[in-house]
Every structure is written in structure tokens, then in C-alpha cells.
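Of the protein chains in this complex, all but one are displayed in their positions.
Order as written gives the chain letters A and B; numbering starts at 1 within each chain.
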Amino acid sequence: MFYREAGDFKTSYPDDSQTFPIRFDRLGYYAVLLLGFVVLPFVLNDYWTNAVFIPFLIYAIAALGLNILVGYCGQLSLGTGGFMAVGAYACYKLTTAFPDINIVFHILGAGIITAGVGLLFGLPSLRIKGFYLAVATLAAQFFLVWLFNRVPWFYNYSASGQISMPERTVFGIAVTGAQVAPWAGYMVCLVFVVVLAWMARNLTRGATGRKWMAIRDMDIAAEIIGVNPLRAKLTAFAVSSFYVGIAGALFFSVYLGAVEVGEAFGIEKSFAVLFMIIIGGLGSIFGSFAGAAFMVVLPVLIKLVLVDSWGWPTDLAAHIRLMIVGALIIIFLIAEPHGMAQLWRVTKDKLRLWPFPH
Amino acid sequence: MKLKLATLALATGLMGGVLTAAPAMADLVFPSLSYRTGPYAANGIPFADGYADYMTLLNERDGGIGGEKVKLLECETGYNTEKGVECYESTKGSGALVYQPLSTGITYQLIPKASADGIPMLTSGYGRTSAADGKVFKWIFNFPANYWDGASIMVKYLLSQNNDSLKGKKIALVYHNSAYGKEPIRTLQELEKMYGFKLSLIPVDHPGQEQKSQWLQIRRDKPDYVLMWGWGVMNPVAIQEAANIRFPMDHFIGIWWSGSENDVKPVGAKADGYKALNFNGVGDDFPVYGDLKKYVYDAGKAAGAGDQKGTVLYNRGLYAAFLVTQAAKLAQQDTGKPQITPADMRDALEKLDISDKVMADAGMAGFGATFKVSCANHGGPGEAKVNQWDAKAGKWKVVTDWITSDKKVIDPLIEEDAAAYAKENNITPRADCN
Partner (left out) sequence: MVLPDQVLYAMEAALNGLLSGVMYALVALGFVLIFKASGVFNYAQGVMALFAALTLVGIQQGQVPFADVINLIPGVEVHGFGWTVPALLAIVLTGLVMIGMALIIEALILKHLVNQPPIILFMATIGLAYFLEGLGDTMWGADIKTMDVGLPQGMSGTIDTVTNAWFGYGFYVDQLNIVATVVAAVLVALLMLFSQYSKQGRALRAVADDHQAALSVGISLRFIWVLVWSIAGFVALVAGIMWGARSGVQFSLSLIALKALPVLMLGGFTSIPGAIVGGLIIGVGEQLFEFWVGPLVGGATENWFAYVLALVFLVFRPQGLFGEKIIERV
């Protein structure tokens, strides 16, 4: 009824190759942007911003990054936590070394530094494949965490080894530190998310993305048809790490404000982000968002239902929550191994024909 | 995108319904950010139980504090900083009076948030040490003792054992390789210079199940004493390994977070003689336990499984609850109103005077050190006792009186760190303190 291309004539190539060729989709996209930029900042309170939306946006960036590597290029990585730590520490070092430069540039710089580190740890991928590579990226994870914990220069020789974010402003409005208004932090994350998602979308449907996908589908075949595996794999590692690094920088500076590397960027983080993209859908931009939303909102939701409204003891609720999350993951994998993105695709196909499917 | 919206809408709807179940504002709200799950659950459970049971006792026996019922808001953090933030945000709107997160990581995160929101935080024996400087950290308290006190107390105890001289002695520090474990290093290095002992640092990475190489190193180096800053599974493993290499147990001293029953019991008889610092009473030989039995345990209102009473960490939970409720009482007296605000609570915490009489009145005579908090000193006296594990009796024995830390060493360090924090965050130290 609403969702169809009939009557939506394209008269130019740019029109034809736009991201949302169907008008309904496009309008929906603008509506979401409008909601995100204009409505939500005014209605969100502290709890919703700090406990749900900011982590959701940041995890969405990390999931986008990992999805580029795993979903588009087929290189399984479990080093996400470590790379996020690189982003966080790079951001901290940059902003304490150059306090006068705008924090946005520090976050971007953190992304670039992480891209370099990712490139380095991506080198073994030229020889190692599959699960062996996944376990090899764990080397990055553990080594990086150890490094940041060990070398006092990274945490500016503070007594405890924690790094804490000083107050920084964008256009005179505090976005990090103690006095930050909830909407300010949210807006910074949102801008990064929108720009990065737009970039990811266009990268993945361009030549680079096609090369990645060729490598993912079969690297030897790709090599034969002229894709340089070295370049393709390493660009995937670099771009992916750039995203993950920015996520790490935001995670530290805007979301938590103080982190301890082993606790905040441990192996659990790597698994959590991997979950997001698998639940959401490998090789899908929308999937990265859906997966991040699922993994951020679900635990909060379960907690609210079990503890706050049913009054269960918190420990029992936490145990049951683990069981529910675990069971849901399995159910999801059984019901739809291609993730929520696939569900969405199926829905769209159905919608096109609805209400007259024959 | 639409699916996300739909889920969001659904979630909003659901939670909107759920959030209305927030507690009535009329109670005195004490959030308890506990962890009964995760890697440190074994230690989080007794503390949370003690905290909850003391609050229940006040409600059942006295009808609350000053006629106002106490409302305990428990929120599970799993010792995870992200969940800690979630818990803080979800409880702060319900009139939370004071936070005690029992996690150094969460504390660091909440220091700026709580200061900005104007809610005091008490981190007894953990958290950011320099929060003892009330001039910079207006909303944060960490009495009665902090990690640097702990390091100094250990060295003082060792001095007393060695005729006041540690010259040429070798001391090893086995520590959890995290923010928490690294805290004492600076203080110990200062003390090393002062007393001429030789300090060696032996880190153990989380979780610390495998410590073979560390203890082989200790066996080779043969230090005279081993100090430990451990947490979670690291503690029993370390004590086990120490027993295995036949390190004399009474030369092995842990900080207060390495001195609970959970740490020594898995090791069995060989843990006998292990020592640890402690700043709260041990055992259940206090009058308050009579009341607890009468009003809480026998009434079936005990928190958790109800099997933790008398353990070190349970008592620490009781003590933590005692300190903040005492401050709440004081705040009620000062303001003359039964309903107090977090700001009143802060003022009261700053004037808190824990005398022998106050403790005796609460049925907890000698449970903790006597101390007075002041505007400038949020850190309390820095006193602790040395406990020793008696494996046969299955009990901790108190083997010393209160030992006071060496403030001459620690105060400059605190001042330096607090000044650095103030500079980094553009805080002007309060002028109304002296």
C-alpha cells in the first residue's frame, strides 16, 4: 500500500542509485533523522540519555566498524575491545596534550591512530584465516590491554592508572566532564553516528566495498579476478579500526568519563560487539543499528520488568537475565541466522505486495 | 530504520508503564549498588546482605530513622562500570541520599556525576584515595581509611614486629593489576625511601587464577614479607600458592579486601596464620546481632540467603549502613525535619562524629575506630586493626589494637593528587575549610 516503487519514476542515474530508492523508505529515513536531531534532544532525561541512547549510539559505531571487517570483508576479529581501548587512550593523550584543540578533532585523531594500530594487527590476516584469525586477534586484545595497564605514560602517571576525561566544549557547550547536559553528549554521538553511517554505506556499495565482499565470498577467487587481497584486507582492517577507535574515544570521553582499561575494554566488549552484528545481521548497515539497539535495550528492559515492576531480588533477576539473553541469542540464531536485517528485508518484500500478495 | 523505531516505541511504552512504579518520595532512600553476580559476586553478596539487613533492622525496630521509613533501592551492577552508570541514573531520581558503589571503577565514574548532581558518595576503604581532601572533593567521602592508609598501616605493623627497623628487609607486593591494585605502590615507594626496606612489585592480571610464576618468583627471592592487594578469585589462589611454597603465613598480610572468609576458607587448614587488615568488627559478638536476630533473621526478613552473618564483609556492610544512617540522623537533628535532602546528608557526613558512645548506643561498641569528619578531611582517621585467620576455629582473630597510618607521609601525597585533579577539572578548592 505505502511501500512500493510504483509511480516513483527515476529520471537520472543519481536518482536511480540513491541509497533509499523507494520514497517511503526515504521519508522514513528523514523522519528518523528529524526525530533524532530535533525531537529527542528535548524530550530525553538523564536516565534515557546516559543509560540507553548514548551507549546505543556508541555501540552502533563500533558495530558498524566490526561489521565492515566481519560482515563485508569476512575477517573474523575478536580484538574490538582492544581497539576501543586504543581509541580511548589516544583521545585521552591527545586531549591532555593539546587542550586547546577542539575535542572533535581529538576523537577523529583517535580514530586515525586506531586505524594505524588495526593495520598492524591486520597483517597476520594475510596468512591466517577463519577461527585461527579470530583467536589471533585475541592476541591484540590482550596485549593492548596489558600495554595500557602497564605503561604509565598512557595514563599520565596517575596514581591508580585510571584515565578521567577533563571538561571539553564544542561551540562553548560542555560535552564531556561533570557539567555536561544530557542532550549535548547525545548530540555529539549522534553527529558522529550519522556521518559515519553515511560513510560506511557509501564505502560498502562502492568499489572498495565490492572488493571486500569478493574477498569475503572467496579470497582465492577474488585474487584471480584481480582484487589485491593485501590491499582489500588491510583497508578493511584500517577502516574498521577507525570506526572502532572513534567508538572507543566516545565511550571513554562522552559516555563513561573515566575508564580502567581491563574493566571497560576487556574481552567481554569484543564479544558484545560481535553479538550485535550477528544478531543484527552480518554485512548490513541497518543490522549494526538493530543489533546495537537489541543488546543495549534488552538487558535494561529485562531489569525494569523483573526488578522494578515484579519486585524480584536483584541477584535472581541478574541470573535470569543472563539466561534470557543467552536463550534469545540461540533462538535468534536458529530462527533467523542472518539476523534482524534479514527479518527487515523479508518484511519489506512482503510490504511491497501488501495487501494483494498475488 | 523503521524496525528500530517500532522497538523503541514498544520499549518506551513498556518502560513508561514500568517507571511509574518508582518509590514514593516520602521515604529516606538509600540506593545499594550491589553485585551478586559476576566475577566478584562472592564478595559482593555478604556486603550487600549486611547493608540491607541493617536498614531492615532500623525499619523493624525503630520504625526507620526519626520516624521516616528507610527505603533500600538495590541495583545490580555485576561490578561492571556500564551497569553502574545505568544503576546510578536509574536511582538518582528517586531521592537517593548517598551512594556506596563498592567498586573503585564505578566510584571513579560517579565522582564527577555525583558532584554535579549534588549527591554525596561514601567509599569506605576503596575508591579514589585523594577524595579524602574535602576541599577539592566536596561531595565525596572515604572515611574511615583508604588504601594509602592501608599501606602505611602495614608498614607500621611490620616496624612494630621488627623493633622499629625494616632496614634491608625485602617486602614484596602482590597486587591485582588494575587501578585498585596499583593504589598502594606510590605510598609504599615513599615508605621504602624512609625506612630502607626493599620493595618488589609483583602484578597479577585479572582474574588471577594462575599465579604460578609469581609465586615461583617469591620462592626464589625469599622476601621477608608479602603484602597483598587482591580481589576476587585472586585471593584464595594467592593464599593457596603461598601455602604451597610454604611461605610463612604470618608474614603474609593482605589489605582489607583480601581478608574475608571467602579468601581463606577454600584453602583450608593451610591458610592458618594469614593476616589481613580490617577496619570493622569481626564476628557476631555484638549486641546489635541480638536485635538483628530478633527483628530480621527470625522474622524471615534477612536479605539474600541469610547465611552470611558475622563474616567480615557482612560486617563491613553493616558498618557502611551504620555510618550513613548515623549521618542521616544527624542531618535530621540539624535541619529539624525528618525528610532530608542529599545536600543535608552531605553536610551531616561532614560533621559526623563517631564516638564510642555512638557506637555503643547502636549496639556496636568497638565496631570501628572513633573519628570525626571535618570539612577539610573527608578521609577519617586512617585506622585499621590486623586480623589473623585461625583455621581451626574458622574465625578471624584480632591481633592488634587500632594502628594509625603515618599522616606525615600520606597527607602530602593526597594533597598533590587532589590538586592535580582540581587543576584538570577546573575546580577551585573550597575556601571555607581550614
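Structure notes:
The rule is simple: a contact is a pair of C-beta atoms (placed from the backbone, for glycine too) under 8 Å apart; a residue touches a chain by one contact, two chains touch by 3 or more.
For clarity, every value in this text was computed on a predicted model and none was experimentally measured.
Just so you know, the chain we are not showing touches A, B across the whole complex.
When the missing chain is restored to the complex, the residue among A:35, A:104, A:119 or A:138 that touches it is A:138. Residue A:312 is the one among A:29, A:183 or A:312 that touches the chain missing from this view. Residue A:76 is the one among A:76, A:117, A:214 or A:292 that touches the chain not shown.
Hidden from this view is one chain, which touches chain A at 70, 76, 124, 127-132, 135-136, 138-139, 142-143, 145-146, 149-150, 218, 220-221, 224, 267, 271, 274-275, 278, 282, 312-313, 315-316, 319-330, 333-334, 337. By the touch definition given at the top, chain B reaches the unshown chain through residues 36-39, 41-42, 45, 177, 201-205, 207-210, 212-214, 216-217, 219-220, 232-233, 236-237, 240, 243-246, 262, 265-266, 268, 270, 300, 305, 307.
Keep this in mind: only the chains that are shown with their structure count from here on.
Note: centroid distance chain A to chain B, computed from Cα atoms, is 35 Å.
Chain B contributes residues 1-5, 7-8, 11, 14-15, 17-19, 21-22, 34, 36-37, 41, 45, 74-76, 78, 80-82, 85-86, 89-90, 92-93, 104-105, 108-109, 111-113, 115-116, 128-130, 177-180, 182-183, 186, 205-206, 304, 413, 417, 420, 424-426 to its touches with chain A in the complex. Of all the residues in chain A, the ones that touch chain B in their complex are 28-29, 32, 35, 45-47, 50-51, 55, 96, 146, 149, 158-162, 164, 166-167, 177-179, 255-260, 262-264, 266, 286, 289-290, 293-294, 297, 300-301, 303-305, 307-309, 313-315, 317-319, 322, 340, 343-344, 347.
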